[in-house]
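Here it is, the structure, as structure tokens.
Entry: chain A
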Amino acid sequence: MTTPLRSLFDFNGGVKPDYHKDASTRLSIGVLSAPTEVPTELVIPLHQSIGGTPRPIVAVGEQVKKGQRIGDADGDVSSAVHASTSGTVSAIEMRRMPHPSGLSSLCVVLETDGRDEWIACQAFDHKLATPQEIRDYLRDCGVVGLGGAVFPTHLKLNADRQGGIETLIINGAECEPYITCDDMLMRERANDIVRGVVLMREILGAKQVRIGIEDNKPEAIAAMQVAVGDCGDDLQVVVVPTRYPAGGAKQLIRVITGIEVPHGKRSIDYDVQCFNVATALAIYEAIGLGRPLISRIVTVAGNVDAPRNFDVLIGTPIKKIIAACSPLPDTNRLIMGGPMMGVEMPGDEVPVVKATNCILLGSNKIFPPPAPEMPCIRCGECALACPADLQPLELYWFSRAKIFGKAQEYHLFDCIECGCCSYVCPSNIPLVDYYRFAKSEIWAREKEKSLADEARDRFEFRQFRDVRDEQEKSARLAARAAAAAAAKQLATTDTVAIPNTEASTEANEKAALIAAAIARAREQQVTATPQNMQQLSAEQLAEISAIEARRAEIREQAKPHLPPDA
Partner candidate 1 sequence: MNAYKEIILNGTWKQNSILAQLLGLCPLLAISTNFVNAVSLGLATVVVMLLANLAISALRSFIPYEIRIPVFVLVIASLVTVVDLSFNAFLHDLYLVLGIFIPLIVTNCIVLARVEAFAAKNGLAAATLDGAMMGIGFVWVIALLGLIREFIGQGTLFSGIEMIFPSAHAIQVLPESYPGFLIAILPPGAFFVLGFMIAGRNWLEARANERQREQLRHQRTQGKSGNAIASDAA
Partner candidate 2 sequence: MFEAILVMSVGAIVLGAALGYAAVKFRVEGDPLVEKIDAILPQTQCGQCSFPGCKPYAQAIARGEAEINQCPPGGEDGIRKLADLLGREFKPLSAEHGIEKPKAVAVIDEQTCIGCTLCIQACPVDAIVGAAKQMHTIIAEQCTGCELCLPPCPVDCITMETLHETVETWKWKYPVVTLHPAANLQ
């Protein structure tokens, strides 16, 4: 399958920054997942994909093997988490996340044993499985989109559709400067990727498959073409022009098929589905080899002596891989992701997660601090550069003035935060920061509003119920009084005292009950151990105390939000 003759489409905007990709592609992918290289402690965050936070299913002190599931997906929009190597769970606690906030989230801390012992892996026969079984399997394998968005893959591999989809697109464009993890992956493991692609095609029933690669990666293109030729399936490698952000899923779909998927719509609605090359590999490993997602390729680049790609276990502290590349002394920031969309890390102890495609070291020399911000002169450069065809300058005015309604009207949420507008702005305005601010502010307000609405509804329902109960009660009393009156009329001789002080006696009774309960509670606290535990064996007691401990821990986790670590 050679480069197709079919014409490509174009997307508006985009920029052509310096790519700096050569440096990190000189060496082959380094392996940091070998048993000897495994760090003594891995910190595996439970929340590593879009959607719900997985529930921990291991206990502190428990032995786990490599690939053992340690977190169960919470609902359908979530993805499982696995132990990256064998060892002992030393803690389940809040640890700092690779997130710009520097806040913590629940992590499983693994003390590795250096044996790197796999669980029993068994390939999955997707041909015999129902679509639902495939989805559940991939969810439990923790396969998520590895391009950076970490959207659970099982939600996109929707095999329910009758007759399959039209086009399956495999994204090997990798448009951000410095990042080369997909490039290296395609060069070195093209065959496995293609196997994954074939699996995906079979599941989706795609009529055609296009593997889009930017034309600045000739080695990757060549390797993929060889692999495609070997596999015997009619896949096509499509060479797309190099322009940032051609690797954005929507931009790549546009370039290859001409279809524009609007904000709020899924590409499946247009009969297209797009996956990253690394995701294809993960699918192959999950289905073909029965291995869950426990490692990924990470580029280390920027202010280092020896930029290189590594195969890294999820949960490895990033300082571990940085050290392998000898960082330069003037390094002053760590960025996860590329220079256009990456986020700054709060420190070098944070772990590699499924979203970590690149660790970029920055210095004032390679990423000079921006010149002072000047006022917007409405030059329109940003509008020309915007790949989403927005008017960034208008969004900037509205976000800056906090006129959020207007910002939404001007399609703020179509912004993909690619950074092209900030890149070209002659006034050095941090435009994307304004959009991020406006977006998170709008989300927070919407959430607050929905909570307030819910509280209002619940309050109003409660009031309604109180009134209804009152009415029912008075109706009941009236009925009883009527019955009593009737009885009185019948039994004229013996007068029965009808309790007309029902309410007050009721209250008194209640007070007495409460007093008794308090007394009981005090008693219980004094006699520390419950009665039924006296005749138990030592093992049983140990078990009970372990359960108590776990319970306490879960309670600790269930507490709404813990104060951030000092």
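Here is how the candidates were picked: all candidates are chains of the complex that A comes from, given by their letters.
Operating definition for what follows: contacts are C-beta pairs under 8 Å (C-beta built on N, C-alpha and C of every residue); 3 or more make two chains touch, one makes a residue touch a chain; residues count from 1.
All of these numbers come straight from a predicted model, not from anything done at the bench.
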| item | value |
| --- | --- |
| Direct contact with chain A in this complex, candidates 1 or 2 | 2 |
| List of chain A residues in touch with candidate 2 within their complex | 47, 97, 99-101, 103-105, 330-334, 347-348, 364, 369, 372-373, 430, 433-434, 436-437, 439-441, 444, 451-456, 458-463, 513-514, 517-518, 520-521, 559-564 |
